[in-house]
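For this depiction, one protein chain was excluded, whereas all remaining protein chains were kept in their positions.
By letter and in written order, the chains are A, B and C; residue numbering begins at 1 in each of them.
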Amino acid sequence: MDELIKRAKELLEAGTVKVVIGYENGSADKTRALFAIEPKDADKLIFDSRCVMNLATYITKAEVKGKGKMAITATLPVMRAIIQLASEFQVNDSNLLVLGITPESKMIEFKDLAEVEAFVHKYTIEIEAKYSEKLEKLDKMTPSERWSFWIEELSPCFKCYACRAACPMCYCHKCTVEFNQPQWIPVPSHDLGNLEWHMMRAIHLAGRCIDCDACYNACPLGIPLNLLTKRMLIDAKEHFGGYQPSIKADHLMSTYKPDDKDNFIM
Amino acid sequence: MAEFEPKIVAFVCNWCTYAGADLTGTSRIKYASNVRIVRFPCTGRIDYMLLVKAFDEGADGIIVSGCHPNDCHYTSGNFHARRRWIMFRSLCDFIGIDIRRIKFSWVSAAEGAKWADIVNSTVAAIRELGPYEEYQKVAKKPVKEVING
Amino acid sequence: MKSDRRLVRKGSLEKLFEVLKGDNRQVYAPFSRNGRTSYRKIEKFSDIATDYIQTTQSSKEVSFPRTEKILDYSKNADGMSVKGIEPDQIPQIMLWGIRPCDAMGIGELSSIFNWDYKDEIYNNRLSKVTVLGFSCSKTDEYCFCTSVGGNPGNTEGSDILFTQLGGNGDYLAEILTEKGEKVIALSPELFEAAGDIEKEKFLADVPVKFSHKEIYGKLEKFFDSEEWVGQSLRCIGCGACAYVCPTCACFDIQDDSHGKLGSRVRCWDSCGFSLFTLHTSGHNPRNVQSARWRQRIMHKFSYMPERLSVYGCTGCGRCSRACPADMNILEHLTSIKEAAL
Partner (left out) sequence: MSKIGVFVCHCGENISATVDCARVAETSGKLDGVAYSVDYKYMCSDPGQSLIKSAIKEKGLTGVVVAACSPRMHEPTFRKACAEAGLNPYMCEMANLREHVSWVHEKGEATTEKAIDLVRILVEKVKYNQSLNAIKVPVTKTALVIGGGIAGIQASLDIANTGHKVILIEKDPSIGGHMSQLSETFPTLDCSQCILTPRMVEVAQHPNITLYSYAELESVEGFIGNFKVKIRRKSKSIDEKLCTGCGLCTTKCPVKKIPSEFNEGLGMRTAIYVPFPQAVPNKPVIDREHCTYYLKGKCRICEKVCPIQAIRFDQEDTIEEVEIGAIVLATGFSVKQPDFFPEYGYGKYPDVITGLQFERLASASGPTLGEIRRPSDGKVPQNIVFVACAGSRDEAKGIPYCSKICCMYIAKHAMLYQHKVHGGKSYVFYMDIRAGGKNYEEFVRRAIEEDGVNYVRGRVSRIYEKNGKLIVKGVDTLLGAMPVDIEADMVVLATAGVANSDAEALAQKLHVSYDAYKFFAEAHPKLKPVETNTAGIFLAGACQSPRDIPESVSMASGAAVKVACLFSQDELTRDPLIAVVNRMAPPVYSSCVGCFLCVSACPYQAIEKEEIKNRAGEVIKTLARVNPGLCQGCGTCVAFCRTKSIDLQGYTHEQMYTEVMALLNEY
């Protein structure tokens, strides 16, 4: 990634950006986010297959955004997240420069977010086979079996909200779960509180989730909560033809088609 | 033992289904008294979380009803609602919530008889299914005394 | 009390487990699911996880559950009636297989719950817990108990500490308290006399990285350091570190209300959350993540020693292992130690 380091340095030296967000080596064999502010910081930049955290979660963080114009090392999921965020007016060309990394690990610098969008649209969001199998298995269960499965799987959740914090789309500073007049979602982590929190999360990500698995990767308890968002993704495709993050296009869940099909409304 | 009387909550819009239910009354069509109507301006206003809350608090069944497509007093609230219902219902199913207990319908201000049918058929269906014990088991013991068990 | 040292044959552990399980006692032990190890009520000995350096969650949940009912209330014609939780509603708990660092954490957590107000509910619960510690023979790069006053064979906080003598060997049991003796009394035949055993030989080697005092001294003048900003930039503000921590004690009080009836519930909270300190006025005294991260470190290494004479960290390394953003407390403490003022 010499090219990346070189470009990051140039950008910082020229003052084009104030911070370059990328990956560096972390604890054990993990990688972590790097915020290069001085040109020399950029020497620590790396990129390899371990770099899976969705860095887009940082571009809405006030402390990072507050530094000034950002550049970000962006893999495909990160780019998708950026476009979704741009469509929700959270980032724009004036505060973000994207140093894309293609699925072939090539660096491309994008002139603007419109170019990023065009690049993102070359690829469709596909559910990985290992997840499709799990989802199919769940589909084959009876509703009662699924209910037991989820109550059991969600039972360890202690509501640390790492899933929310790691998700680039969960940038709201006051989440529904923190809305307490009325208290929509029970705050304590018990079966009901956990169920409602995870349902709410899935619904709020419907039509917005870009399937990066950041939530699952962040969960300290290994709860397969990304199955919920994946299911929403499949439903979006099945019922409404799916979606791609897009700066200008209408959002899947805030729009409708008069001929949306259903088979259950009497 | 007395026969099980399902508790059913109906979330309806003011302009079509509420008015339709008024017409059921004006037409003196009788139906089961298990349903309690909560009036909203529009199906677009109906928060899916309220449906979940109804189950939390012990509802055995839910009816959600509004204007037919193209009839919405607010032009498109019902279209938005339909899109959300499609996703919400699917999520419920995926989680294992018994979606047979949530009935969605379009009942216009002119369909007094249809409203009575919807209520009666829902009551009959829920009576058949019995109390929603599976959900209540989770909802009514929210606080565990011990860890992870 | 001077510890009584016994030998427990490897094969006797299961018998001990069976004995402990009965008689209104519950055994909580490490259990693995989804690649994570946590404590839960165990019915079958074979369900107990053995291959772990450290559990994902600490054992604090046994004495300080993540969600705990404090009282039930009901409204009636005369006003309100309140019913608290009776101590005998809580069963005796055998806390099996906890690491010395967690055992040490019990004291640290207790000091918070008994600082000023004596938290009866917590103390009640804890009084029912018998701690069966297991020394560490393995360690990883996240462990730093030796830097915060602990060690892999530390007896502090355990009622009995078991140390396995070699990879597949028998166990040295150090009986440390009366509660520990009561366990022996349940099945004395499982506890044989132990000869001279050099326990240290079987313990993991956890290098010392710094001393408490160094950090404490540094923090006194470190409040306004820019270091906090740099360290916390990648922190995403979740509560994972606090929730896996054996000594984090912050909680929230919630009412679970259903018309006339309801319960009051205590549940975990975390100083890492941005809304933790948000005032109704809109003012937030810790309005940036660096202030919240600083609070976490200061609380454990400065405020607690100052007010409670204990440190709030056992060096278990859980927070670093659990952190989705790879915040590493050991690394951060080390850099605080080394930072110029």
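Just so we're on the same page, contacts are C-beta pairs under 8 Å (C-beta built on N, C-alpha and C of every residue); 3 or more make two chains touch, one makes a residue touch a chain.
All values reported here derive from a predicted model rather than from experimental measurement.
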item: Left-out chain, listing which of the shown chains it touches; value: A, B, C
item: Residue in contact with the excluded chain [from C:22, C:35, C:195 or C:259]; value: C:259
item: Residue of A:58, A:110, A:131 or A:171 in touch with the missing chain, whole complex considered; value: A:171
item: Positions on subunit C where the hidden chain makes contact; value: 75, 77, 258-261, 278, 281-284, 287
item: Residue numbers in subunit B that touch the chain omitted from display; value: 5, 7, 9, 14, 18-19, 21-26, 28-31, 33, 36-42, 44-48, 50, 53-54, 57-59, 70, 72-77, 80-81, 84, 116
item: Absent chain, residues of subunit A that touch it; value: 88-90, 171-176, 179, 181-182, 184, 204, 250-251, 253-255
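In this text, only the chains that are shown with their structure count from here on.
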item: From subunit B, the most remote chain by mean C-alpha position; value: C
item: Between subunit C and subunit A, distance of the C-alpha-averaged centres to the nearest whole Å; value: 32
item: Touching two or more other chains - residues of subunit B; value: 142-144, 148
item: Set of subunit C residues in contact with two or more other chains; value: 38, 66-67, 256, 265
item: In the complex with subunit A, residue positions of subunit B that touch it; value: 48-49, 52-53, 56, 69-70, 76, 79-80, 82-91, 93-99, 103-106, 118, 134, 138-139, 141-144, 148
item: Complex interface listing, subunit C residues touching subunit A; value: 33-36, 38, 56-57, 66-67, 140-142, 229, 232-234, 236-240, 242-244, 252, 254, 256, 265, 267-268, 270, 273-275, 288-290, 320, 322-326, 328, 331
item: Touching residues on subunit A, where the partner in the complex is subunit C; value: 26-28, 30-33, 35, 53, 57-58, 61-64, 156, 158-162, 164-166, 173-174, 178, 183, 186-190, 193, 217-224
